[in-house]
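A protein chain is absent from this complex, but the other protein chains hold their places.
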Amino acid sequence: MRFNDAITGAAFTCFAVLVLLYAQTFPPPGHQPIGPAFFPSLIAVLMMLAGGALMVRGVREYLADRSLFRGEPWTGSAAAWLRILMVPAAVLAYLLLAPQIGFMAAAALVVIALALQFGRRFLVALTLGVASASVIYLVFTRLFLVPLPVGPLEALFR
Amino acid sequence: MDILLSAAGLIFEPNTLLIIVAAAFFGVFIGSVPGLTATMATALLVPLTFVMEPVPAIAAIVVTATTAIFAGDIPGCLLRIPGTPASAAYVDEAYRMRHKGEVEAALGASLSCSVIGGIIGAAVLALTAPWLAAFALNFSSFEYFWLSVLGLSCAVVVSRAPLPKAFLSLLLGLFLTTIGIDLVRGFPRFTFGQPDLTGGINIIPALIGMFAISEIMRKAAGDVQGSALMGIAAPRPLLPAIWPTLRRYRVNVVRGGMIGGLIGALPGAGADIAAWISFAVGRRFSREPEKYGSGHVEGIVDGASANNSSVAGAYIPAMVFGIPGDTITAIVIGVLMIKGLTPGPMIFLQQTELVYAIFIVFFLANILLFGVGALAIRLSRFVVTVPPGNLYPVILLFCIVGAYAVNNSVFDVYVMLALGVIGFLMEENDFPIAPCILGLVLGGIVEQNLVASMIRAQGDLLYFFHRPIAAVLGVLAILVWTAPLLLWAWRCRRVQA
Partner (left out) sequence: MHSFWKAGLAALAGVALFAPAAEADWPERPVTLIVPWAAGGGTDAIARKVANLLEEELATTVNVVNRTGGAGIVGHTAMVTAEPDGYTLGLATAEIATYEGMRTAEISYRDLTPIALINLDAAAFHVAADSPWEDLQSALDAIRDQPGEFFVSGGPVGAGYHLALAGLLQSQGIDPMALPIVPSDGAAPGLAELAAGNVHVVYSSVPEARAMRDAGRVETLAVLSEERLEAFPDVPTVEDAIGEPFAGGSWRGIVAPAGLPDDVRERLIEAMTEIYNSDDYREFMGTAGFGLLWAAGDDFGDFMAEQHERNQGVIQALGLVD
C-alpha cells in the first residue's frame, strides 16, 4: 500500500503549516532571545521544505507511471483489512475494558479475540489467553510491582 | 595489587556470585521481550537493591544492563522488533540476514561483538576514566548542541530511503518532543489542556508502538498461517558462524568498542546513540558500503560492539563526577546515594575497592554474557517457532503492559497505539522509522542545548563557533550535510574538464 509521494508530501506540508500557525499563538520570548515557539517553528519550516521536495518527486513519479496508489496483494482483501484493524481495535478494547473488569479478564479477552482472528482454534486461543494473562499478571504485579488494573479475577491471587 | 585482590574478594563470594548469575538471566529475559529496555530492567531492580550491600547492588545492575542490551538483538533479528532501543540501528540488517537463513551468523556476530565490545568498553572505563571525564566536563551547551545535531544527521545520512523521506521522519520525531512543557517559559505546548500531554511523549511507548505495533499490523495483513520462522534454516552450530565474521571485521569490532566507550562517556548519549554512530561510521569506512541495508553482517558488528561498550563508558562521568552518562547510570547514582556513597573523585580515594569491584564486574559480566547469550539464542528458537497466531496476540499483550509499566500510565498505552498506526502508515509508504525514533530520543537534548546556547549567545549565531571544540563539531555537522553537494559539484567539474 503506497500512495504517490505527492500525496504524502502534501500531507506533511499541511501538517507543518498547521504546526507553524499554532506555534505563533505561543507566548512571546519575553526577555530571552528565543521563546517556546522557536524550535517547533524551525521544525515546521524544515518540514515544509522537505514536504515540498517530496511533492516534486511525486509529480515526477506520476508523470512516469500515471498512478496515485500502488496496492499490495492484500489491499484488495476485506479480510486482510479486518485483520489489520483488529490490532489497534484490540488495544482500544483493552484500554476501555480493563478499568471495568480488571487486567486479567480484559487481557485474556483481547488475546483470545486476536488469536481467533489469526485463525487459531478456539481451545488453543482460550488456553493462550488465560495462560498469558495470568503469567503476565503475576510476573508484573509480584516481581516488578506494577499496579495493573484490579477486577474480580485478580482478587483470587491476593 | 592488594586493592585488586580485596576488590575481587568482594565479588567472588557465594552471595554476590549468585546475584550476578540471577541478574544475567533476568537481563536476558527483559532484554528479549520487545518494549522492555535495559533501563527498565535496571529500574525494576532498584527496590531489590535496597536490601543488598553496595557491591552486589551495583553488580546486579551492571550485569542486567549488559545482558539486556545484547538480548535486545534477539527479537530484533527474529521478528524485526528490537528488544531495546539500542538494537534499533541494525535491526534491519539482522532481520534481512534471518531471511537469508543466517540466524546463527547474525546473532552469533551480535553476541560475540557484544562480548568483545563490552570488554573493550570495560577496559576504556578502567584505563581512561579520569582523563575522559575531565574532557567531557569541559563540554558546554554549544558542544552538546553540535554533537546532537551530528547524531541526528547520521540518522538521515545512514538511511537508505530517499533523503526527503528520511528527513521528514526525523522531523516528525523532533516535533513529537516539543509536545509538553517548554524550557524557556514553562509553557505547555501542543497539549490542548490535557495534563497527560504536559509530560510529553514518552520514548518507550513511542518505540514500542512504532516498532512492535506496526510490525504486528503488517504481520496481520499478510499470511498468518504457518510459522513466524517460515523460510528459516535449521539451527546451525554457533561457533563456526562467528569466527569468519570476527576475523574479517576485527577492525570494526575494535572501532565499535572504542566509539561505544567514548559516546557512552558523553552525558546524555547512551547505548542507542552509540550504536547509530558506530553503524554510520562503519558504513562510511566500509569496503562494501552498498551492502549495508541488505542484510550485511558488518552493520551488526559495528552496532553490537558499540552499544555494549557504551554501557561501560557511561560509568566514566558517573563515577568520576557524579554526572550520569545515560539513564542506567542515573539510576546507579541514585542507588549509590541511598547507600550513603556519593559518586565523585572522592570515591576513588575513599572507596577504591568499590571502584575496582565495579571494573571487575564489567569484565565478569561480559564473560558471563557469552554463555548466557548462547543459551538464550538456542532457547529463542523455541519461542519463535510458535505459530504467529499464538505469538502475536501475546506479544501485543506484552506491548500493552510494557508501555503501561514504564510510567504506570494508561496514557502511554494510547501513545503506543497512535504511534503504532502512524508507524504502520509510514512504513507502508517507504518512510524509514529509525530517524523518527532518533529524533524522539535526541529532540529534547537538541532543543535544550539550542535554547541554552541561544540565551548564552544572546542571539549571536557566530557565538556557536567561539569555543574550539564546538567550532570543530559545528564544522563537522555542516560538512555531513554539504559534503555530498560538494562532492557532486566536484564530480560535475571533472566531467566537464
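Per-chain numbering from 1; labels A and B assigned in written order.
Methods note: contacts are C-beta pairs under 8 Å (C-beta built on N, C-alpha and C of every residue); 3 or more make two chains touch, one makes a residue touch a chain.
These figures come from a predicted structure and were not determined experimentally.
Listed residues B:Ala220, B:Ile242, B:Cys399 or B:Val451: the one in touch with the omitted chain is B:Val451.
Across A:Gln32, A:Thr75 or A:Ser134, the residue that sits in touch with the chain not pictured is A:Gln32. Interface residues of chain B facing the missing partner chain: 43, 46-47, 50, 137-143, 180-181, 183-188, 195-196, 198-200, 202, 267-268, 320-324, 330-335, 337-338, 340, 342-346, 407-409, 444, 448, 451-452, 455-456. Interface residues of chain A facing the missing partner chain: 27, 30-32, 145, 147, 151-152, 154-156.
Just so it is clear, only the chains that are shown with their structure count from here on.
Those residues of chain B whose C-beta lies close enough to touch chain A in the complex are 44, 47, 162-165, 167-168, 171-172, 174-175, 178, 182, 184-185, 187, 189-190, 213, 216-217, 220-222, 224-225, 387-390, 392-394, 396-398, 400-401, 404-405, 408, 410, 413-414, 416-417, 420-421, 424, 428-431, 447, 450-451, 454-455, 457-459.
The part of chain A that touches chain B in the complex is made up of residues 1-3, 5, 8-9, 12, 19, 22-23, 26-27, 29-30, 32-36, 38-40, 43-44, 46-47, 50-51, 53-54, 57, 72, 74, 80, 83-84, 86-88, 90-92, 94-95, 107, 110-112, 114-115, 117-120, 124, 128-129, 132-133, 136, 140, 143-148.
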